[in-house]
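What you see is the complex with one protein chain gone and the rest in place.
Going by the order they are written in, the chains are A and B; count residues from 1 in each one.
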Amino acid sequence: MKTFRTPLKAVAIASRLPGRSILPNELILTNVAELQEANAQSVCFFENPKYLDDLKQTEAGLLLVPADFDISVKPQTNLILVEKPYVMFMMLVKTWLELDRPPQQKRIAASAVIAVSAVIGANVVIGENCVIGAKTIIGDGTRIDSNTVLAENVQVGRNCHLFPNITIYEDCLIKNKVIIHAGCVIGADGFGYLMHEGIQNKIPQVGNVIIEDDVEIGANSAIDRATIGSTIIGKGTKIDNLVQVGHNCIIGENSILCAQVGLAGSTVIGNVVYLAGQVGVAGHLKIDDGAMVGAQSGVSHTIPKGEKVFGTPAINVGLRRRILASEKKLPEIVRHYNKLLKKEKEI
Amino acid sequence: MKTFRTPLKAVAIASRLPGRSILPNELILTNVAELQEANAQSVCFFENPKYLDDLKQTEAGLLLVPADFDISVKPQTNLILVEKPYVMFMMLVKTWLELDRPPQQKRIAASAVIAVSAVIGANVVIGENCVIGAKTIIGDGTRIDSNTVLAENVQVGRNCHLFPNITIYEDCLIKNKVIIHAGCVIGADGFGYLMHEGIQNKIPQVGNVIIEDDVEIGANSAIDRATIGSTIIGKGTKIDNLVQVGHNCIIGENSILCAQVGLAGSTVIGNVVYLAGQVGVAGHLKIDDGAMVGAQSGVSHTIPKGEKVFGTPAINVGLRRRILASEKKLPEIVRHYNKLLKKEKEI
Partner (left out) sequence: MKTFRTPLKAVAIASRLPGRSILPNELILTNVAELQEANAQSVCFFENPKYLDDLKQTEAGLLLVPADFDISVKPQTNLILVEKPYVMFMMLVKTWLELDRPPQQKRIAASAVIAVSAVIGANVVIGENCVIGAKTIIGDGTRIDSNTVLAENVQVGRNCHLFPNITIYEDCLIKNKVIIHAGCVIGADGFGYLMHEGIQNKIPQVGNVIIEDDVEIGANSAIDRATIGSTIIGKGTKIDNLVQVGHNCIIGENSILCAQVGLAGSTVIGNVVYLAGQVGVAGHLKIDDGAMVGAQSGVSHTIPKGEKVFGTPAINVGLRRRILASEKKLPEIVRHYNKLLKKEKEI
């Protein structure tokens, strides 16, 4: 349950949503909730018939339901009938969060340590114990939460939100409206060594990371700086928690990298690519636009546009499924084959 | 080797343990150690015959050995003969640590930044540079180490230990006797987007995380907040390092999630479930009570009570092992099959 600071009348909510509303009770709503935990001040949605019992029992004050909903199921309840209840509900939550949020005003914590040569934009919020390095630039409207460290010569654009305990190494460039969750490390050294006479010699890593507009990066993920040049995360791409992006990777726009994905160095990911959880991708290859890679797959070769692959090694998902279905028969086939061999020998 | 502040006489140790003691030397013990590194002040245990040579050579002052131990192997050595030496040894270590630890007294670091509206219980310790948000409540006897950040409206119960550099997002609820290791992120946004006209649109994440009593969470793990409702970690469940728990997951009691496990969203894990290292679990499914999932498995369907599964996809461990054993024969079978085909064609 999320309780908002701004109470809203049922009619005010209805007026913000397309659809037919039935509002028998004059109510003030204060929260959004799941059906089971809802109270008379809650707004909920109902879409999946699986949750019909929860719907019948819910005490929610206002329900977003499908356009073809049988209103006799919840008589005397405030209803808004809409085409896509879940999507409409989420749009309402978004709007409500914005109503709740006062316009951001400049607030630099006294405990933050900001280099004299750093440039801080208008309406920037910098939390407690943040450390902002020399020549680092923070754009207007950006919010940096407590205990986050930006090294020297970092650029962060406008209207970004950096959560606590993040580290951004020197020379990295974060553009506008980027969200970075707690614990992320952006720009650590790429993993490169030259073995010489039995010793691993570090290859200096002097590139940087560029994160384009509207990217979101999940908690505790790590994006390594390029050896030379830049590791790039394209506009609108979303990265989940505990993801590893190796040095010199280039990721396109609006792609999805689910939790614990790992990309080795210099790999290129196209636009609107989908990498499911725990996928691993080898270095120096390409996953082209629109490709989808199933969970835990190991990608060891270039994947063409729009291809759906699965497994280790990642191959066409249809073929992989046929192999997996056949696998269960394998022990029996081996027994049969061994019998055959024995017979042949006896002959 | 762990050296304690409180020295203990051999007889004092013996009096704390069930079993027969043979104490030829009046000794004061100060540490616990492995057999090889032990000195005259060390307490050690011996249980696995594999380490008999280490036992013979050890200089340990006091040994916990099995009840049927042949005492002529270590003549003139202080011995305590017990049923389960390892378990008894660990109980001794636990007791010794408690003897060493003075009762916790209130200590709030001068550098900690605590909101005026936060409520801090009795005997709470808050380390350097901690940031405690508005309306956040810390229960009696809880210890929060340096540089940890609790956002607004977080509740932490009694006798918890939060290590350094942790981030807990707003509205999360941590109950009693919970241990959270360094670098964890609790309550970051769930990973949800709606693709609309080629753009990934963020679904607001307004739920929270609830962590029940006696949970322990390993270093750098991430537990995402629910979209609405709560992500829940049940009582007594233990989570290792670098684990990902997606939004709206519900985990039961006394389950074990080993390192680098990843759960996608809305998955339900029962009680006393065992997920070995690097297991991945797809979203919206259930792993029922007592189920065990082998390392690196990919769980793509519901697992019934007590079932043991392995592999990707995770299937019955017996069947999986038969498949894996058969696999090695596969290249030979394919060669045989190809010959057969060729012969058929020739005919």
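In this section, a residue touches a chain if its C-beta (ideal position, glycine included) is under 8 Å from a C-beta of that chain, and two chains touch if they have at least 3 such contacts.
Just so we're clear, the structure is a prediction, and the values are computed from it rather than from any experiment.
Enquirer: Just name the one of A:Ala12, A:Leu319 or A:Leu341 that touches the chain not displayed here.
Expert: Considering all chains, including the one not shown, the answer is A:Leu319.
Enquirer: Thinking of the whole complex, not just what is shown, which of B:Leu8, B:Leu63 or B:Leu242 touches the missing chain?
Expert: Touching the chain that is not displayed is residue B:Leu242.
Enquirer: From the list A:Pro18, A:Pro49, A:Pro102 or A:Gly198, pick the residue that touches the absent chain.
Expert: A:Gly198
Enquirer: Which residue from B:Val73, B:Ile108, B:Leu194 or B:Ala295 sits in contact with the chain not drawn here?
Expert: B:Ala295
Enquirer: Residues of subunit B in contact with the chain that isn't shown?
Expert: So the residues of subunit B touching the missing chain come out as 1-2, 32-34, 37, 87, 90, 93-94, 97, 109, 111, 127-129, 145-147, 163-165, 179, 181-183, 216, 218-220, 236-238, 240-242, 254, 256, 258-260, 272, 277-278, 295-296, 311-312, 324, 327-328, 330-331, 333-334, 337-338.
Enquirer: Mind listing the subunit A residues that contact the chain we can't see here?
Expert: Subunit A touches the missing chain through residues 111, 113, 129, 131, 147, 149, 151, 165-167, 169, 171, 183, 185, 188-189, 191, 193-195, 198-200, 202-204, 206-207, 220-222, 224, 228-229, 242, 244, 246, 260, 262, 264, 278, 280, 282, 296, 298, 300, 312-313, 315, 319, 322-323, 325-327, 329-330, 332-333, 336.
Everything that follows uses one rule, which is that only the chains that are shown with their structure count from here on.
Enquirer: Give me the rotation angle that lays the C-alpha atoms of subunit A onto its copy subunit B, rounded to the nearest 5 degrees.
Expert: Here the rotation carrying subunit A onto subunit B measures out at 120 degrees.
Enquirer: Could you state the distance in Å from the CA-based centre of subunit A to that of subunit B?
Expert: 26
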